[in-house]
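Could you have a look at this structure, given as structure tokens, before my questions?
Removed from the display is one protein chain of the complex; every other protein chain stays in position.
Let's look at subunit A:
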Amino acid sequence: MEQIVFALLNGVIYGLLLFMVSAGLTLIFGMMGVLNFAHASFYMVGAYLAYTLQPVTGFWLAIILAPLLVAGLGIFVERFVLRRVHAYGHAHELLVTFGLSVVIAEVIKMFYGNFPVDYSVPSDLNFSAFALGGMEYPFYRLFMGGVAVVMFAVLYLMLTRTRVGIVVRAAIYRPRMVEALGHNVPMVFMAIFGIGAFLAGLAGAIAGAFYTTNPNMALELGVVVFVVVVVGGLGSMEGAMLASIIIGVMNSLAVGVNVSLADVLARVGLGDWARETGGILTLQLSSLAATLPFFLMLLVLLVRPSGLLGEKE
């Protein structure tokens, strides 16, 4: 019983972390139609900036300042890079953001080297929140989850309950109309891009300390984040939340399941044959845990191409 509670908790919190990064990606796609390949790079930059600032400003200020700087970087990218390329269509925007992600990774390596840097959870936050059945649960994980939940609530309320949210949502569907009504649409887009980058930077600053801060972190997380956005539905904030949690929990539960196809076939009397054949039949589900999200993506694309909660055709 405790095992399952822990597995669920682990999964939900990892899912919430995925949400923090994918929220920005799906927000930007929803608003601007740009699939931002450099988005996970913002996550990495957030972690490295927080690591750099921490000795000077302390941990708390660092995890606030770093995302703000990343937001600045995002606004710069939107204003001076993406906007110029926008006229040439989506393919060019995609390529520009892809190039940007490579450049950011190499610049990080130039400054910080090839190996993980020494960025870790401050010691006064490094305690267990509770113990259950002999297992202790780190407080910092709950903290990460809490930040993600607060973030989701703020974004959701902002988009659905405020005037700014109305303008933003209107700008997605009828940008020319909104412009005609006297709103500065390019400004709205720039702000959205900045917010998206801020969210990724915040996730990086917080998660970089818990996991590792290394030059590959963008690549490692980036792929999963894309899966989350596709599964949830491109542009859907609620979809991203749902997909993140599903993928997180699925990952966590699959690790504990030592079942292979051979075990399933044994039920119908083909167990020995399957074990002799070997190969994929004896592959255990637990060793595939990190591949499961991709199966899910495949399934979603086949059955419901717009994603779980996606609206666009």
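The criterion applied here is as follows: a residue touches a chain if its C-beta (ideal position, glycine included) is under 8 Å from a C-beta of that chain, and two chains touch if they have at least 3 such contacts; residues count from 1.
By definition in this document, contacts and distances are computed from a predicted model.
Peer 1: Select, from "Chemotaxis protein CheX", "Branched-chain amino acid ABC transporter substrate-binding protein", "Nitrite reductase" or "Rod shape-determining protein MreD", the UniProt-recorded name of the complex's unshown chain.
Peer 2: "Branched-chain amino acid ABC transporter substrate-binding protein"
Peer 1: Given that one chain is not shown, which residue among A:104, A:195 or A:221 touches it?
Peer 2: Answering carefully, the residue with contact to the hidden chain is A:221.
Peer 1: Quick one: say which of A:33, A:72 or A:116 touches the chain that got left out.
Peer 2: A:116
Peer 1: Would you indicate which residue among A:33, A:72, A:138 or A:271 is in contact with the undisplayed chain?
Peer 2: Hidden-chain contact among the options goes to A:138.
Peer 1: On subunit A, what residues meet the omitted chain?
Peer 2: With respect to the unshown chain, the touching residues of subunit A are 3, 6-7, 10-11, 14, 17, 105, 109, 113-120, 128, 134-138, 140-141, 210-212, 214-216, 219-221, 224, 248, 251-253, 255-256, 284, 286-291.
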